[in-house]
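In this view, the complex is presented without one of its protein chains, the others remaining in place.
Showing chain A:
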Amino acid sequence: MKPAPFSYADPDSLDEALAVLSAEGEGAKVLAGGQSLLPLLNMRLAAPTTLVDINRVPGLDQIEAGGSGVRVGALVRHAALLRSAEASAVQPLLARATANVAHPAIRNRGTTVGSIAHADPSGEMTAVLALTGGSVTVATPDGTSSVDWADLFLGPLETSVHGPAVVTSAFFPALAPRSGTAFAEVARRKGDYAVCGAGVMVTLDEDRRVASARVAYISVGLVPEVHDLTDAVVGRPVDAADWAAAGVMAQGLVDPDGDLHASADYRRLLVGALTARTLASAAAEAQERSA
């Protein structure tokens, strides 16, 4: 469990990081928190020729919470996002989901943006980016662009970001008025990758009836999946909505795989249970926020 030889660069500017990435080509990998990358290296499941450590690049460790949403820089640790009251005030789902990311030691090192760029379908923040309709900012030697979540995730551990590029931030839109969120997951052990997880967002209309119910799952598909369950509960007051029916609807929309820890059927069972629970909780919050 020792990595294969690689060279290491720790540039102190984004331009220099991009220059190294350009020079080194396909074999170069960006290192931020290292919580996914370093185990892959040690087990020789990945053998990059160069690691470009961006931890010295200034300005990437900022959380900017404004009216339109929360922008999270590439070096913001999960723990910092979890603690950010400003971010939670704008988009409560961020802290709710981050609390489910692994254990404190991993949250202290691992980065939210790194987790998204890694595109693990078990990663909580991929689902949050998808559910909130967020995007990432990608810097390349040719300039900076924004990539919508729907165009980002191509498959497990695979994104549309190619060539010399650094994902410099992720943007999560603010929670809309009369809306509530919830996040829940079932893991074999506390802090493990979820066997199944669900993040939900419920929005009420001005009469406090359900206008929208949307959900994103983790560990259910190859990429984060967002499903619209509004039809199951639309127009119902919060306390009269059949959240279990929304769960059943969701079960028909997903196509999970089985693995060592959960059969496909069991994942589908959890999709139903977690969907019903989280929707009820999110709707209750939406009702509070509508008061």
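Note that in this section a residue touches a chain if its C-beta (ideal position, glycine included) is under 8 Å from a C-beta of that chain, and two chains touch if they have at least 3 such contacts; residues count from 1.
Basically, contacts and distances are computed from a predicted model.
For the chain that is left out, the UniProt protein name among "NodB homology domain-containing protein", "Thiazole synthase", "ATP-binding cassette domain-containing protein" or "Xanthine dehydrogenase family protein" is "Xanthine dehydrogenase family protein". Across A:V76, A:V186 or A:A241, the residue that sits in touch with the chain not pictured is A:V186. Touching the missing chain, out of A:S13, A:T144, A:S160 or A:S263, is residue A:S263. Listed for chain A, the residues touching the missing chain in the whole complex are 1-5, 43-44, 186, 188-193, 195, 260-263, 265-266, 269-270, 273-274, 277.
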